[in-house]
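One protein chain omitted, others in place.
For clarity, chains are labelled A and B in written order, and residue numbers in each chain start from 1.
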Amino acid sequence: MEGQINRLERMIVVVARLLKDGQTVAAGTLSPIPAAACFLAKETSAPGLLPLIYGDPDNRLTEGLFELFGLAQQGRIEVFFLSAGQIDGQANLNLTVIGDYLRPQVRFPGGAGSSMLYALAGRTILFATTHSRKILVPRVDFVTAAGTDGGEKIPWRRGFADCLVTPLALFRFDEGEKRLILESLLPGATWEEVAENTGFPLGRKREEVSRLPDATEEELAILRGKIRRKLKSIYPVFCRNLWGGDEL
Amino acid sequence: MNDKVMTASRAAAFITPGCHLGVGAGMAMNPLAVIREVIKRGTSGLTLTPVLTGGFVADLLIGVGAVAALQFPQVALDEYGPAPHFRKKAARGELKLFETI
Partner (left out) sequence: MKTLRDPYGGGEYVVVPPLRPDVAVIHGRRGDREGGVVVLGGRTDRLLALAAKRTIAQVEELVAPKRLRPYQDEVYIAPIHIDAVVVAPGGAHPTACPGKYDLDDGHLQEYLASAQDPDSFDRYVKRCITGPENHEAYLKEVGRGDLWKARSIGWRG
């Protein structure tokens, strides 16, 4: 069974297990993994979850994003999800540029409110769909959304990063140390692979790191059945790339 | 009754060169029938505010050179990846950016 499970499927299952029953969780643009994880959690361990997923035809918001931002200001978004072009060990996110702002080497799409939601959500689960030194860097080139205050004066914030999930590993954000620390390996991943492909210190010795249990047959069946059908209406290209099928 | 129905080309004339244009964006419900008429007229120098991510309509308007300044939180084609014209012109410094992160 193990060899047949895609790494992104494993990521979805890991993220789904992080969600607790009854929570209000929200995902914005470019977030197929969190969307799938929310739907999977609702079908398995967290039937009372309230997912507010951008692009979901069943999303029960009246007017969408500005309403979501209002809810976040009121403290009603318990869990949010973010990813970025660069993520560093202090959980800073870069969605803006590499290089000079006016003449950048790489222009990323832009933060899309990530800065505000990172500060106002109860906690944020970070995700990266590839685990590489290109994304997991020692220090982001531009701080779009700050993970910590870095010793400087920053505006009030409600929550911090909770963790970072990649296809290989789960890092936990330590609020005392204000950095991401490797907690567990995903099934199929090795310590060497994680060490080789992470640009910031892992913070734990090999023997201190646990291994997460693999996806169950039940989780996979629901993911590849009901969740795939639902996700297809929001992320058709993601579904085609992950599970095949030519039609969109 | 005040009948407001008109052709796309007549409505496109509301959008004058150099004006501030807001468009419903993302990758759904882009108002492209009217925007194609705006492009046909050669309207340029626009300040563009795409609501939601910039999406297809923003990248198209940037691509044809209609946009001088961009007020935006994000420009991407969602599942289709980076918005090619935005990425190119922003990297060359050819757009005035008012970015909300």
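Here, a contact is a pair of C-beta atoms (placed from the backbone, for glycine too) under 8 Å apart; a residue touches a chain by one contact, two chains touch by 3 or more.
Given the structure is predicted, the values throughout are model-derived calculations rather than measurements.
The residue from A:I5, A:L61 or A:V106 that touches the chain not shown here is A:L61.
Against the chain not shown here, chain B presents residues 1-11, 14-16, 19-24, 26-36, 39-40, 49, 51-52, 55-57, 59-60, 63-64, 71, 77, 80-81, 84-85, 100. In the full complex, chain A contacts the hidden chain through residues 54-55, 57, 59-66, 155, 233, 236-237, 248.
The working rule: only the chains that are shown with their structure count from here on.
Considering their complex, residues 26, 28, 52-54, 72-76, 78-80, 82-83, 86-87, 90-93, 99-101 of chain B touch chain A.
Those residues of chain A whose C-beta lies close enough to touch chain B in the complex are 29-30, 32, 55, 64-65, 95-96, 102-115, 144-145, 235-238.
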